[in-house]
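Removed from the display is one protein chain of the complex; every other protein chain stays in position.
For chain A:
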Amino acid sequence: MSKPTSLFVIFFSLFVMSEAVFEDQVGKFDWRQQYVGKTLFAHFDSHSQSSKKLFLATDKNIFASFNSRTGELFWRHVDKAGPEGTIDILLLHGQDALMVVGGGRLLRSWDTNMGGLNWEAVLDTGSFQAACFVAMQDTVKHVAVLKKAGTVRHWFSYLVYSGGEEEVYVLGVVPNSHLTIIAYSLEDGEIIKQRSVEAPWLSSVESSCVVVGHGVLMCVDTATLALYALPIQAEEAPQFNQILLQSLDLEVSPGFQPVLVSSQPHPARSPISEFFLQLGPDHHVLLQLNADGYTIAPLRDFQPAFLVSFSTTGEKTVAAVMTPKNETSDVFPPQLYVHAFLKKDDSVGYRVLVQTQDHALTFIQQPGRVVWTREEALADVVTMEMVDLPLTGTQAELEGEFGKKADGLFPMVLKRLSSQVILLQAWLAHLWKLFYEARKPHGQVKNEVTIETLSRDEFNLQKMMVMVTASGKLFGIDSKSGSILWKHYLENVQPNAVFKLIVQRTTAHFPHPPQCTLLIKDKDTGLASLHVFNPIFGRKSHIAPPALPRPILQSLLLPVIDQDYAKVLLLVDDQYKVTAFPSTKNVLQQLQEMASSIFFYLIRSDQGNLSGFRLRKDLSTERIWEVVLPTEVQKIVAVNGKRPNEHVHSQGRVMGDRSVLYKYLNPNLLAVVTESTDAHPERAFVGVFLVDGVTGRIIHEAVQRKARGPVHFVHSENWVVYEYWNTKSRRNEFSVLELFEGTELYNSTVFSSLDRPHLPQVLQQTYIFPSPITTMEATLTEKGITSRHLLVGLPSGAILSLPKMFLDPRRPEVVTEHSREENLIPYAPEMPIRTEWFINYNQTVARVKGIYTAPSGLESTCLVVAYGLDIYQTRVYPSKQFDVLKDDYDYVLISSVLFALFFATMISKRLAQVKLLNRAWR
């Protein structure tokens, strides 16, 4: 028994060698960008004068601290995604940041200096309404949280107010009836007094009222076009005091709901008596409540002004107004945060943080200088593609030589010579540049990537990453440096839209520009639109996409190309009619010829229906098969085919006895994963069906009992790897299905789904995986020679590179001579996780949502992009770098040995001559 174990150990050590990132490789070809999402609340650290901290709470349930000088993260706390982690409010006082989380579930206090938690308290049940600090005698000691318990239908909006006394006021509104004011004592939370005021015009206290001056509630009403003032703390029966806007010479733009903006600089003091009234989308007026508490004086009119905000430092309060410089700006900034501070000469300085509609966060310093901008839209990447960069002029010249038809011997020689001269020129220019840069001081040399200098490198390792975000903003990112080269904001994208990015033409067809098409589909209506653009420059293409009046069910990219080398995209609508894009005559003719061999499938997961269609010559379709998985028992969770750009190098596996086990390589195979509708741990199951997409034949069916999702799976080559939760043993398990034709191939030249009489042999093995996973993908290389690894995203943010060798259903339980010769690892139930296999070492990627793999020009190298909250780009070498010299190749040693040998030969030759001469003399 000792021998197998020792062998196992050896395997292990070999993998360690092949997998880990070396120390000097850190940051060499990988990069990470961290994002937080759209800002909901922002606070500047006003604790000390020179502080450069900025605190943000975002819609991705993240509480983060930024360096306001650089825009880099100090720390970030990622809470659970979804409604349980939503941040309802963020209040900052001194070094304490208070947060209400999860709709009033928890109250947290953070130490903003260290980034640690001070304490966490569970609040009573009820939905969160409002919160504010409560202060007593200039010290902030309490926080008031208002929650709604049970099903209360009377109050619709709330306001909590504390003006520095020992009382807290809660204002509630019964829409179009009256307003109730309840005062609570700070000591014991008892109700002190309670009053009601008639307000038939008031529907919401949150949206139309603010507290101004010494406890005066100021409301604005659209119907009567008037301001209403009400002293909250008045002893006797209070009454709203109406002030008509007309009397102040103010006019509301038609159809606009006026908004009030006020500020309470310190919880221990009353709000300031100045406030803003927004009268139109770009019209604000600064007003002041006079000391009598009833009359209002207009101070200044701001038009145009998009956003207004107050900020206080010491005794001074600054009103910030953002005015647009030119009308062309298409992104509207919905939020503005201002931080004012006193300069040394006692004048007021300011810093501004602007959140725009496209989720960009911009930090501006005093004279209107943009210090940094963060593209927070990248916190929610939906889909991405990697596109080859275009060739440079010289490269294109060389390529063109091979592409053109031969026109005689002499012109060919001339052309060859001329291209060689061009190459020489380019090389000399490169050398000169190197020499020139070497003379410069080190810090000045900058290798900035701009869109003009973009060109493919010799191994095609640098590519353009086209990323589509949920907010509808598209990005073009250079994969080498991570710098954003272009961005394009698509307006009018519904928040629940689904995207599909298709590369219709790559950069290989010079002079035709590369072309990407983004299919944007509204999830509710199914209506879709196309956005056609150039992935290198981000510009919208002049090609007009077809109008799509009907909901789209399926889209498929055909290998058919039109005369401009663009692949044809077929869109199937809900009447099973097909639209082709591009739809030139040439394309339609080709489609007619090929129609009988174009098949596609549709999934109706709500009906448990999987059906296959064939294209007819007139671009209508006919249904040829249907598989029904009854929805009462199970529901279809995911369907996945193989990646079209995947290559399989070897047709089979050589076994220990020198026979060949041929793989079942069906390109039309679909893996359908179902989950049981019964969630009981004893009866839950996960099903995997392998269905032929052309014939509808079920090739294999595997059911995992006592299992439930979420199921993550990868379908590639002749295998399917899936992961599920074992409800009985409470652990995650990996299962691998591998399909083989057997030791003989039925038809080795061509694969046809219609002519395969024998079902494949299916092997399956299951392993325990000691961690939950969030996503899974397989590496991909140019020719498929390199062994495959699975890239597994873990909840800790690590990306594990797991050799496919560990997920091989032929791993033997008992080691034999044959299995040893095949290099099969003996079966072990538990899969190892080693930190050396983490391809992103300590650069964790929070909430990994997807891993994208792309082949590079080198067979050994696969490009990997993991995206989620963060974006991480790296390269992996699943079988080591076998086709290039290693990074640590020792040129010095090799050359010194060579020189030493050379000199040794010279010397020994000389010595031998001398010796011969001496002997001759003797």
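Basically, a contact is a pair of C-beta atoms (placed from the backbone, for glycine too) under 8 Å apart; a residue touches a chain by one contact, two chains touch by 3 or more; residues count from 1.
Everything below uses one rule, namely that contacts and distances are computed from a predicted model.
**Q** With one chain of the assembly withheld, which option in "Ubiquinone biosynthesis protein", "Response regulatory domain-containing protein", "1-acylglycerol-3-phosphate O-acyltransferase 9, like" or "Endoplasmic reticulum membrane protein complex subunit 7" matches that chain's UniProt protein name?
**A** According to UniProt, the chain not displayed is called "Endoplasmic reticulum membrane protein complex subunit 7".
**Q** Of the residues A:G37, A:G172 or A:G215, I need the one that contacts the missing chain.
**A** The single option touching the absent chain is A:G172.
**Q** Which one, A:V36, A:A57, A:V145 or A:L591, makes contact with the chain that was left out?
**A** Hidden-chain contact among the options goes to A:V145.
**Q** May I ask which residue of A:G797, A:P855 or A:P878 touches the chain that does not appear here?
**A** Of all options in A:G797, A:P855 or A:P878, contact with the hidden chain holds for A:G797.
**Q** Of A:D96, A:D522 or A:E646, which residue touches the hidden chain?
**A** Answering carefully, the residue with contact to the hidden chain is A:D96.
**Q** Over the whole complex, note the residues of chain A touching the chain we left out.
**A** For chain A, the residues touching the absent chain are 2-3, 6, 9-10, 13, 16-17, 20-24, 26, 74-75, 77-81, 85, 93-94, 96, 105-109, 111, 113-126, 129, 134, 139-150, 152, 154-155, 158, 168, 170, 172, 180, 182, 184, 186, 189, 191, 194, 196, 729-731, 768, 770-772, 774, 795-797, 829-830, 835-836, 838, 841-844, 888, 890, 893.
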